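Complex shown without one protein chain; remaining protein chains in place.
Showing chain A:
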Amino acid sequence: MNQQQEIVQHVFHFIQADASGEKDFNELALRLYAYQYQYNLPYRSFCMQKGKTPRTVKTWKDIPPVPINAFKDATLSCTGPEKAEAVFMTSGTTKGIKGKHYHPTLQIYDQSMTLNFKKRFMRDIEHIRMGILFPKEKELPNSSLAHYLALAVKKFGTKESHYLVNENGIDMNRLLDELHHAEETGEPYALLGASYSFVHMLEELERMGKTFSLPKGSRILDTGGFKNQSKELELNDFYLLLSTTLGIERSECINMYGVTELSTQFYDKGNESVPSVKSGPHWIRTRVINPLTGEEVPKGERGVLVHCDLGNFNSVTTILTEDVGIELENGFFLLGRVQGTEAKGCSIAVEEFLKAASKGVSE
């Protein structure tokens, strides 16, 4: 067994266990750190520059977090990127460059997803009829969300589950059929997809004047958010509208928070009140830091989220997001992605400069 296989085995068993203590988590995090320090060369340079070597890093909290933008500039992988079973890319780009996350095998990603999904979304049931408001994996081979949803359908969907988007957007006829079918038969139904697709769906249903009362046990999973997610009112309106239009309790409207640069997702326990508390499984831990100093902020204060995901055995376990949040006893509040800052004075801000430069109006 080569070293990667050993690492994968170790991670696999760790995830399979029911829970983990601080000591076990630390041990695996440090093992992965040593492995990534050795084989992921850009990461090693990054760590050396920070003065953090396997010898000085004593706990998972010491592992230097890699800013998500680095996935755009550097190839963060312990194995040759050409050997990857899957390459997930970010949707956002800077100057046309997408962040890339290499997975030499999807074994761990899939294991992480299914165990966590079962526990947080399926809960009491084994299978459910699903409608997917997102393109198929085939159409978006580099989308981690497309893969995630395909996996959800494959493992937990009944065979009548369907994709509800086509090249023209949401297939409303199909959607209406599905919703009517659920109402008539009383068979619980699950709608899963990108948050903005739900917004479009709600607009369409409102235009048609249609509302539904889906059977008990039906549920919703949205992810990705829409602009200004930090605005409580807008989020609140979103879930209120979802709940009243489809007749699903807000506690059954689950929001998933995931990023391309991780192999593990976070969920809430429904959105009765917003913002909801997000939490992840025992193989991922989150810290909330002051972005300037890198120090943890006191509990209850706003900061930027740093995730240490042991499912990321091949890239880097620890990433620094641009998501603002607040640490809580049982998880964290996700307050949304930081928007660009405007100029305070009369000096030009980076965004404005880029905008002017791209339009050519600065000439």
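To be clear about the criterion, contacts are C-beta pairs under 8 Å (C-beta built on N, C-alpha and C of every residue); 3 or more make two chains touch, one makes a residue touch a chain; residues count from 1.
As a convention for this text, contacts and distances are computed from a predicted model.
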item: Chain not present in the shown complex, as UniProt names it (candidates "Outer membrane lipoprotein-sorting protein", "Peptide/nickel transport system substrate-binding protein", "FtsX-like permease family protein" or "Acyl-CoA reductase"); value: "Acyl-CoA reductase"
item: Which residue of A:57, A:74 or A:179 touches the chain not shown here; value: A:74
item: Chain A residues touching the omitted chain (full complex); value: 42, 45-46, 49, 67, 69-70, 73-74, 290-294, 302-304, 320, 322, 324, 338-350, 352-353, 356-357, 361-363
